[in-house]
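Below is one structure. I have some questions about it.
For this view, one protein chain was removed and the others were kept in their places.
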Amino acid sequence: MISVAHAAAEEHAKSAGMPQFEPSMFEHQIVWSVISFLILLHLLKKHVLPAINDLLDARAKKIEEDLDSAKLARKQAEKSQTDLNNQLASARQMASETMDQARVDAARHREQAVEELNAELAKKKNAALLEIEAAKKKALAEVQATVVDLTMLATEKLIAKSVTKSSASSMVEEALKEIKGSDASLH
Amino acid sequence: MEPLHHFQVHKFVDFSLLGIDLSVSNSVLWMWIAAGLAFLFFTYGLRNTKQVPGRMQSLVELGYLFILDMVDDIIGKKDGRKFFPYIFSLFYFILFCNLSGLIPGSFTVTSQIIVTGTFAAIIVGFALLFGFYNHGIHYFKFFVPTGVPVLLMPLMVPIEIISFLARPVSLSVRLFANMTAGHTMLAVMFFYVVTLPIFGAWLPFGFTVVFTGVEIFIGFIQAYIFTILTCVYINDAIHLH
Partner (left out) sequence: MDSSAAALIGMGLAAAGFAGSGIGLGTLFGKAIEAIARQPGAESQVSKYIWIGMAFVEAVALYGLVVVFIIMGKG
């Protein structure tokens, strides 16, 4: 009885205290914690750590390569940019040269056109003047002819109609005078 | 009310080989589960790796770089890399032990002081041996603080030695106490959830919901602290101050 009660009391004391301080449970936990840790260490070292290491190394390498290729691409881009700039500059120069040429050509064309026009105008003017002259001469000749005709007609009529004795005599006299005068001037 | 009941270790299989106790208990079972979860987490994240990572792969890479940065920061790139696999495994073992303990009905391996104590003793013992291996007899300088008058040396050297000896104790007890306290608190609150009438039970129940989130955070922080202190101790063994 006593021993049972004692055992019960001991059991009670055991359950009231910390179960962690039960020495009979120490040994297997020490052994197994070391073994478990070593197994986990082995597994991680064998399968996990190299995999992660490779992964990170591969990524670092990839990033480095990407950076390098990006640098290269950038260099190329810069080169093509300068090429483009050069092309652009030459194109611009060409354009300005063409423009100047065109301006010069245009000026020359204009001058030529003005000259031609002037020449033509002068020619036309001359032609017009000649025409006017000819027309004037013709008109004068016509007028002269008409005047002669008219004079002849008038004279005829005058002679035919109104030559009287007195007037005829005076006219003769006059004509004689004229002849004398011309003689005198001859001598 | 037995708030410490769920820390009880039960042996399922009593087994010993060559005088070594190799029994399988609930603690051992959850050690395996935690280690398996840690391994599964990484293999699942790395099942088909891509140059542009998916969610799980990003998480795995983040977890890798987190530890790598820590080791590089504290021990240094040159000396630290050879310890990296050990520290990495240590962090994830402890982290998954902490987190798997939050599954209802599970067992928290890191709430066993003997487990944390084993790790702490191995780490500090290794740091001590490694220090002597690196520096020989000069490693004793580690216990002599610089810039202290010679007159104070009889006082300072024992303090340094004691603080060195306290390292494994504080390292193991910190993790163990955090896990134990958090889970005990949850157990107490669950006890009230069950025993209180329904109009009062929602309060402790809400508390358990919030506190489970806090426990996840503490699980991360404590694993981090444990690992960072491991790094610091190893660094002390490499670079004498």
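Read from first to last, the chains carry the letters A and B; within each, the first residue is number 1.
Methods note: a residue touches a chain if its C-beta (ideal position, glycine included) is under 8 Å from a C-beta of that chain, and two chains touch if they have at least 3 such contacts.
None of these values were measured; they are calculated from a predicted model.
Participant: Give me the visible chains that the unshown chain touches, in label order.
Facilitator: Taking every chain of the complex into account, the missing one touches A, B.
Participant: Which candidate, B:V173, B:V188 or B:A201, sits in contact with the chain we can't see?
Facilitator: B:V173
Participant: Just name the one of B:A181, B:V194 or B:V210 that touches the chain not displayed here.
Facilitator: Considering the complete complex, B:A181 is the one touching the chain left out.
Participant: Which chain B residues touch the hidden chain?
Facilitator: Interface with the chain not displayed, on the chain B side: 4, 170, 173-174, 176-178, 180-181, 184, 218, 221-222, 224-225, 228.
Participant: List every residue of chain A that touches the chain not included in the displayed model.
Facilitator: Counting only chain A, the missing chain is touched by 13, 16-18, 21.
Simple rule for what comes next: only the chains that are shown with their structure count from here on.
Participant: Please output the residues of chain B touching chain A within their complex, sorted ascending.
Facilitator: For this pair, the touching residues of chain B are 2, 4-5, 7-9, 11, 20-25, 27-28, 31-32, 35, 38-39, 42-43, 46, 49, 51, 57, 60-61, 64-65, 84-86, 88-90, 92-93, 109, 111-115, 118-119, 122, 176, 180.
Participant: Which residues of chain A touch chain B once you look at their complex with the stated criterion?
Facilitator: Where chain A meets chain B, its residues are 15, 17-22, 25-34, 36-37, 39-41, 43-45, 47-49, 51-52, 55-56, 58-59, 62.
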